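Here is the structure we will look at.
One protein chain omitted, others in place.
First chain written, first letter: the chains are A, B and C, and each begins at residue 1.
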Amino acid sequence: MIIQLKQHISSDERSQIQEELGKIGYKANKVKTQFGEYLIGVGKGAFDPRKIGVLPGVKDIHIVTDSYQLSSRKWKVHPTVIDLGDGVIIGEKDFAIMAGPCSIETEDQIRKTLEHLKSEGVGIMRGGVYKPRSSPYSFRGLGIDGLKLWSSLAKEYGIKIITEVMQVSQIEEMFDYIDIFQVGARNTQNFNLLDALGEVDKPVLLKRGISGTIDELLHSAEYIFSGGNEKIMLCERGIRTYEKAYRNTMDINAITVLKEKSHLPVIADPSHGIGIRDFVEPVALASVLAGADGVIYETHPIPQKAFSDAQQTVSFEASSELIRKLRATYKLKSKHFVM
Amino acid sequence: MIIQLKQHISSDERSQIQEELGKIGYKANKVKTQFGEYLIGVGKGAFDPRKIGVLPGVKDIHIVTDSYQLSSRKWKVHPTVIDLGDGVIIGEKDFAIMAGPCSIETEDQIRKTLEHLKSEGVGIMRGGVYKPRSSPYSFRGLGIDGLKLWSSLAKEYGIKIITEVMQVSQIEEMFDYIDIFQVGARNTQNFNLLDALGEVDKPVLLKRGISGTIDELLHSAEYIFSGGNEKIMLCERGIRTYEKAYRNTMDINAITVLKEKSHLPVIADPSHGIGIRDFVEPVALASVLAGADGVIYETHPIPQKAFSDAQQTVSFEASSELIRKLRATYKLKSKHFVM
Amino acid sequence: MIIQLKQHISSDERSQIQEELGKIGYKANKVKTQFGEYLIGVGKGAFDPRKIGVLPGVKDIHIVTDSYQLSSRKWKVHPTVIDLGDGVIIGEKDFAIMAGPCSIETEDQIRKTLEHLKSEGVGIMRGGVYKPRSSPYSFRGLGIDGLKLWSSLAKEYGIKIITEVMQVSQIEEMFDYIDIFQVGARNTQNFNLLDALGEVDKPVLLKRGISGTIDELLHSAEYIFSGGNEKIMLCERGIRTYEKAYRNTMDINAITVLKEKSHLPVIADPSHGIGIRDFVEPVALASVLAGADGVIYETHPIPQKAFSDAQQTVSFEASSELIRKLRATYKLKSKHFVM
Partner (left out) sequence: MIIQLKQHISSDERSQIQEELGKIGYKANKVKTQFGEYLIGVGKGAFDPRKIGVLPGVKDIHIVTDSYQLSSRKWKVHPTVIDLGDGVIIGEKDFAIMAGPCSIETEDQIRKTLEHLKSEGVGIMRGGVYKPRSSPYSFRGLGIDGLKLWSSLAKEYGIKIITEVMQVSQIEEMFDYIDIFQVGARNTQNFNLLDALGEVDKPVLLKRGISGTIDELLHSAEYIFSGGNEKIMLCERGIRTYEKAYRNTMDINAITVLKEKSHLPVIADPSHGIGIRDFVEPVALASVLAGADGVIYETHPIPQKAFSDAQQTVSFEASSELIRKLRATYKLKSKHFVM
C-alpha cells in the first residue's frame, strides 16, 4: 500500500495516518524523495482504503499487490520521465542513446568519441573509470582522475556522462563529475550501495543481475526509490544461460515485461546482451520494438584495441549506421504503432 | 568438406572421388537430396582442395570448418528459399506468417481460423493434431481424422498446413494432408525421426530443443539434410532458463546468430517464446528486426477456451493488429535497412 | 485418484465404478499392468472417497494430489523392487551397480568387461548399440548384430544387460536380448516411445531429460506405468547449466527429492553427471548418501581408446576401487543410518 502525502502535511496529520495503519496491523515505512513524501504500508490483512484516503494529509492511496511497491506501475500508470537538463530527456518522445567505450583510456579516445556522438546528435556518453574485473590482475580503470578529465571534456562538448559506481565511498567523490550513476550487474543486489544511491539526487541506471530475476531487479529499484531517489532506469543486459555461442543471452522478454510491471524507463544493453560486435545491431533494433526507452552500447575509435570488451565494441561507422536505424525503428513504433 | 557432384556423374567418376578422399584419410558420406548429390568428407588432415576439385564429376568443393556441413552458410552463401506452391514462398521477399490454434478442435474452429487468415492474406495455418503432453492424462489431439478434416477445409480456402509429427510411423500417414512437417522442441534430437524426415520431399520446420544449443539445432538440421531433404526451416521458440516470470525465455540472439551460421530460413515462435498472450506482439516484432524470415504464433476464435496453450493464444483481433505491424516492420527492414 | 481393482472384477462391477466416477465429474483412465488393474480418475471436484471405496470390485482407493498418480509415493509408500531374475534385484537390500562401456565395440572389449564385472560380483553390464549422436557423421553404434553378440556373451557370464532403445520399432527387435531398456536423456519426453514401453513386460530405466524437471520425469514415468508396465527406474544423470567446468551438473537434490516423491528406484549416473573421469568416484559416492538405489557408470578396458565418451570412462582398476567404496558407503548407510 502506497500513501502519497500532501506537501505541507503537519506532524499531527502524519501521526494520525500511522496510527490508523497500526490499527489495521500495517507497518509504515517513511519515504521522502526529491519529488514527494510517501508512507509504504506493509502488512497482510484486508482493509478499507477509503478510511485512510479521507484522512487529512493524504493526497492519494493505492493498493499495490506486488511486494515491490514504488517501482510498480500499479500506483503510477504514467511512465517516469528523467530530465538530465539541456534538453536531454529519457522516457519521453525521443529514444535515448548512450554510447562510448567500455573503459575510459586516453584524452584522444575521449575526444574522438565525443566528436562522434556530437556529430550524430547523441546526448549521453558511457565509459568506465572504475572497472569490476573478474581477476585482480586485470586493468581496473583510470579512477577518479580519469573521470575528472572526461567530465571536463564532456562539458566542453555539451554531452552528459554515465559511468559505473562500485561502492558507497565513491558516490560523493564522483557526484560532481557525472550525470548518471550506473550500477553494474555484479552489484544489483549490493543493498548498501542501493541504499546510499537512494540518498542522492542524481539518476541511477540499475543493471539486472548476471542471473537476476525480473522480481529481484524491481526490488532492487525499490531500495533506491524507498531510499529517496525516484530517478531510476532499469537496464536489461543479457542473462547467463547454458548457451555458449554468445557471452550472454539477451532477454527480450524482460524488456517487454518490465515495461508492463513498472513505470520506470527501460534501457537495453545489446553489447553485453550478445557480446559479439557484429550482432549488436540486430539485438539493439529488436530491443526498440520490444519496448525499450533507450539503449546503451559500446563504441570505440579503434574497437579491436579497446582495453576491455573489445570483442563486443563497434566502430564509429557501425555506430552511425546503428543510430540511423534505431531512430527509424523508433519512429515507426511511435508514429504508426499503438503498443 | 562438401563435394557437390555433377548431375550425370558416372559410377567410375564417383569411385575415383571416393578413392581420392580415402588417400587423404577422409571418410565419404553420400548424400542425395531432391536438389542434388553430395559427398561429405569427414576427416582431420589438411589437403589441397584443388586436387579433388579438378576431378571429373565434381561440380564444386567447399571446405566447411563447422562440424555441421550442409546446414552451414560457409558453402552456400545465398539463403535457402522454400516454395510451398501457389505463391507461398518462405525465405524470399515476403515475411512468412503461420498462425492458428495450438490444437485442432472442431470444424467451426478450423473454419473461423481459415477465414481470419484468408481475410488477412496469410497463407499458412498452424495447428496440432498429435499433441506431445507432459501428462498421459491430458488431451492428446484429434489425430489423423482431425488432420483429414482440417486438410480438406484448408484446401477449400487455399491455405497451407503446418502440423507436428511425433514419430516415424506418422510420416506416411500424414504426408498427403500437410504442407510442412513440424518437429517439436521435445523431438529436436529424436534422430530416428530426423533420419526419416530426410527421406521425404516435404518441408520440415525444426524447432530448437527446450534447452537446445545453436550447435545442436544445426546438427539436427544436418540429419535431415544429409538424409536427403534440403527443405528445412529452423525455429527459435524460447529456451528454458531460471526466470519464472514467463514460460520460456525468447532467445533473440539465436535468430541473429542462426542467420549468420546457416543458409536455412529462421522462423520465430513468439507464443512459446514468452508464453503470455499480451506479450506475443512485442516479441514477434522484435524477432523481425533480429532477422527472422517469418513467425509462427497461436491464435484462436476464443483464446481463453482453447483446449491447450490458452494463456499464450491471441484473439483474431490481436492477430490482425500483429499482422499489420509485422508487415510494416518487415517493410522498414527490407526497404530501408541493409542488414 | 487411483482406484486399485480386485483381481476377478466383473464387467458389471467395472461399469458401476466408472458410472460413479462420472457422477462426480471424473474421467476414468483404465490401466492394466503386469501386477494389477487400476482406474485413474482425473477431475477437479471434492468427493467422498468412501463412496467409491465400498463398491464391489474396488481393492483400495487413494487420493493423489500430484498430477502424476501411479508414479507417486502417495498411494504406494513402500519402495518398488525390481527383480531381474537370478538373484539380481534392484531397490532392496543391495546397492545396484551397472557398469560398462559407452558403446559396445568388439568381442574382446565385451569379454574383458564381463570378466571385470564378474570378478567384482557386479550383476548388470551397460553398453550402447544404438547411439544417439549430435552429428549424423559420428559412430552410431553396432546395432542389432552387436547386441546379439553381446547378449550371448553376457549369458555365458550370467550377467544382465541394459542398453538404450531409441525408437518404437527397436523394442521388439531388442526384446529377447536385453534385461533392461534404457530411455536416454534426449527421449525422456518421446511420448510414443514411452507409450510403447508401457506395453512390454521388461524393466525400463528412464533418464531425466537434458534440462528436464523432476515433474516432467515423474510424468514420463507415468506414461510407462499407465501404459501397463510397473517396472520403472528413474535415473539422474546431470542437468545442463551455465557452468562450463564440467559436461553436466549432477543434481544431487534430484536424487533425494525423487526418493521422497516416488516409490520408484532411483539410479545415479555419475559418468554423465560430471563427465570427467577423475571425478566420477566422489560423485558416485555422494549419490549413495543422497539416497540412490544404484549407479550406472562407464568403464572400458582402455578408457582413452573408447569409441565414445572416452573422457568420462574409468579404467577397470578405478572401477574396482569405486565398487569397494560404493559398498562400504551403502553399508554405512543401511546399517547405521535410518534415513
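Here is the rule we go by: a residue touches a chain if its C-beta (ideal position, glycine included) is under 8 Å from a C-beta of that chain, and two chains touch if they have at least 3 such contacts.
Owing to the predicted nature of the structure, the values given are computational and were not obtained by experimental measurement.
Q: Taking the whole complex into account, name the chains on display that the unshown chain touches.
A: A, B, C
Q: For the chain that's not shown, point to the residue among A:N190, A:N229 or A:S287 touching it.
A: Once the missing chain is taken into account, the touching residue is A:N190.
Q: Decide which residue listed in A:E115, A:E216 or A:E321 touches the omitted chain of the complex.
A: A:E216
Q: So which of A:S119, A:S152, A:S169 or A:Q304 would be touching the chain we can't see?
A: Within the whole complex, the residue contacting the unshown chain is A:S169.
Q: In the whole complex, not just what's shown, which of A:K76, A:K207 or A:R240 touches the removed chain?
A: Answer from the full complex: A:R240 touches the omitted chain.
Q: Could you list which residues of chain B touch the chain missing from the display?
A: 211, 240-242, 244
Q: Contacts of chain A with the missing chain: which residues?
A: 27, 29, 40, 42, 67-69, 132-137, 166-169, 186-187, 189-193, 195, 209-211, 215-216, 219-220, 222-223, 226-227, 240
Q: Identify the residues of chain C touching the omitted chain, counting contacts across the whole complex.
A: 211, 213-215, 238-239, 241-246, 249-257, 260, 273-274, 278-279, 281-283, 285-291, 325, 328-329, 332, 336-337, 339
As a working rule, only the chains that are shown with their structure count from here on.
Q: Using C-alpha centroids, which chain lies at the maximum separation from chain B?
A: Checked the centroid distances; the maximum from chain B is A.
Q: In steps of 5 degrees, what rotation angle do you get fitting chain B onto chain C on the CA atoms?
A: Best-fit rotation on C-alpha atoms: 180 degrees.
Q: Could you state the distance in Å from the CA-based centre of chain A to that of chain B?
A: The computed centroid separation for chain A versus chain B comes out at 38 Å.
Q: Could you put a whole-Å number on the gap between the CA centroids of chain A and chain C?
A: 49
Q: So which stretches of chain B touch two or more other chains?
A: 211, 215
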